[in-house]
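First comes the structure, then the notes that go with it.
A single protein chain has been omitted; all remaining protein chains appear in their positions.
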Amino acid sequence: MPFYIVQFLTGLASAASLFLVASGLSIIFGVTRIVNFAHGAFYMLGAYVAFTLTDRFSGALGFWGGIVVAALIIAAVGVLVEMALLRRIYHSPELFQLLATFGLTLMVEDLVVLIWGPSELLGRRAPGFKGAVDFFGQNIPSYDLFLIALGPIVLGILWLLFQRTRWGVLVRAATQDRDMVAALGVNQKWLFTSVFAVGVFLAALGGALQIPRDAVHHAMDLRIIVDVFVVVVIGGLGSIIGAFVAAVLVSELNAFGILIFPKISIILVFLVMAAVLIVRPWGLFGKQEGPARRTPGLTVNPWRTLTSGEQLAATAALIIAAALPLFSGNYALTIGSEIPRWRACR
Amino acid sequence: MKLSVQDLNSHYGPAHILFDIALEVGDGEVVALLGRNGAGKSTTFRSIIGLVEQRSGRIVFEGKDVSHQPTHAIVSRGLGYVPEERRIFTELTVEENLEVGRQPRRPNAPHWTREKLFALFPNLGEMRNRPGGRMSGGEQQMLTIARTLMGNPSLVLLDEPSEGLSPKIVEQMVDAILIMKKEGVSIVVSEQNLHFAKLISDRAYIIERGRICFGGTMAELDARPDIRDAHLSL
Partner (left out) sequence: MSMVPTLLSVEGLSKSYGGVHAVRGVSFELKAGEILALIGPNGAGKSTCFDMLNGQKDPDSGRINLLGEDTAGRPPRAICRLGVGRTFQITATFPTMTVRENVQVALVSYRRQLFNLWSSTPRFEQGEAARLLELVGMGGYADRPCGELAYGDLKRLELAVALANQPKLLLMDEPTAGMAPRERIELMRLTARIAREQSIGVLFTEHDMDVVFEHADRILVLNRGSLIAEGSPEQVRGNPEVRAVYLGEGLVYDARHRKGLSA
């Protein structure tokens, strides 16, 4: 029996990070209607930057400060990405949005390999949570208990943020009717940017908090993004409570599936997801998507055409890339030829 | 001059909807925009605050040309908009709906607070924490006006405020609009109900198939039954 309880607690601890990442994805989708495939990349970047920071700065402050600062740095990167990339594609068809964020993911993966190398990195243990707690003869890492407590705390903070602040009210209003929010004098651009920053912060924090538990590696983005999508689909896109409940559900399925149905443990969460979708097509806590309220007259324009300055810059970049074989080394050449191909075949 | 619109042309995709619309609103004036369903009343309002992308012409608000500004910038200059479909945030409570509309106070416009608005629309004061989705049509109409007033506008575009409301609520709307006017808010109100328009307006424009075909005082309109018959079927 104690073994199962420990297994249950381990599941709960994994749920914390999953919840952070999934709630970020859910918040971003709710307002911007963008399914941010690059969300896993921000999670991975959070882990790598936190690894570097906690490695460089010692002590408890160095560790916890490093975790938070890493998440903040990545949130700032998220702001840049939102302003440079996403602002152009909010009105584009979903496929373009998915392609753009997927491309971003691949580029981030290559960048990560370039900066931190291809091998796994083992992070520091968390100061103050290095030991384990004895539970009827079974050991539970105390860091797991910390994560178990953290999940509901973050949920509570997010709830307060959305229910008790003006920003939260604006975000909830924009989730329902963006154009009306603009027609009441709110600058949506910055609202969207701030929402994206919060979402990315949560993803990066989720990644950073994983380093005492798991090795940091350059495929962790794709590993988490699948679970995250399952979580938001089960919980209901746009629902934070739903993300929390579904994160616990998915983590426990992963924890127990391997014990109870070892042969189908990999597809177990998908079976549950399918079952949920049959009973509640909008997820456990999701609401039926109302007809998107769009003002007639605002047309969908897939891509804004580049200004003449931007055309020049793009041409220059192309020429530099084409001239790469003339002056660069082998490695840069390989990466350089990989990036434009976006390795879509993988 | 509060608002002046010149040569306003608007398109929805290939369809040309508005043709050379010109209208003016003076300080503290209530102006009615009359016309049948589909004549272009709502499109005119949406074009003025920039919710229609394909538009051309000059829109001057309080002496500033706002034709090329985005919606939120126009609105936060003090040009409020109340849409016909009300567009209440159904998940948000009455107070939260008002919060979305809140803007800093403006020197040249009356200042509205929650309490002042609850005095204007007493029904709303009794349901501060009710979600917008669980309100009746009349209550939603009051909320959508109150929400726009939270932005302390000096001019409000009111799109068909009496549509689908019970006679008693329409009378409350008349009272509310007259109070807004007394406070110093300029108002453009689009209407099909001439009884209602007469009770509140100083002047009227008639719009037909996207063109302004009459402009004058309510007395002038009264003296021209031929125009009323031809364009309004009132």
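Some notes on this structure:
Letters A and B mark the chains in the order given here, with residues in each chain numbered from 1 onward.
Keep this in mind: a contact is a pair of C-beta atoms (placed from the backbone, for glycine too) under 8 Å apart; a residue touches a chain by one contact, two chains touch by 3 or more.
Being a predicted model, the structure only gives us computed values, none of them experimental.
Every visible chain touched by the undisplayed chain in the complete complex is listed here: B. Across the entire complex, the residue among B:Glu24, B:Glu91 or B:Glu171 in touch with the chain not shown is B:Glu171. Mapped onto subunit B, the interface with the missing chain covers residues 36-38, 135-139, 162-171, 174, 192-196, 199, 232-234.
One rule holds in what follows: only the chains that are shown with their structure count from here on.
Each chain gets one centre point, the mean of its Cα atoms, and the points for subunit A and subunit B are 42 Å apart.
Note for the complex: subunit A touches subunit B at residues 166, 169-170, 172-173, 175-177, 179-188, 293, 295-299. On the subunit B side of its complex with subunit A, the touching residues are 10, 12-13, 43, 46-47, 49, 51-54, 70-73, 75-76, 81, 83, 87, 89-92, 96-97, 99-103, 147-148, 151.
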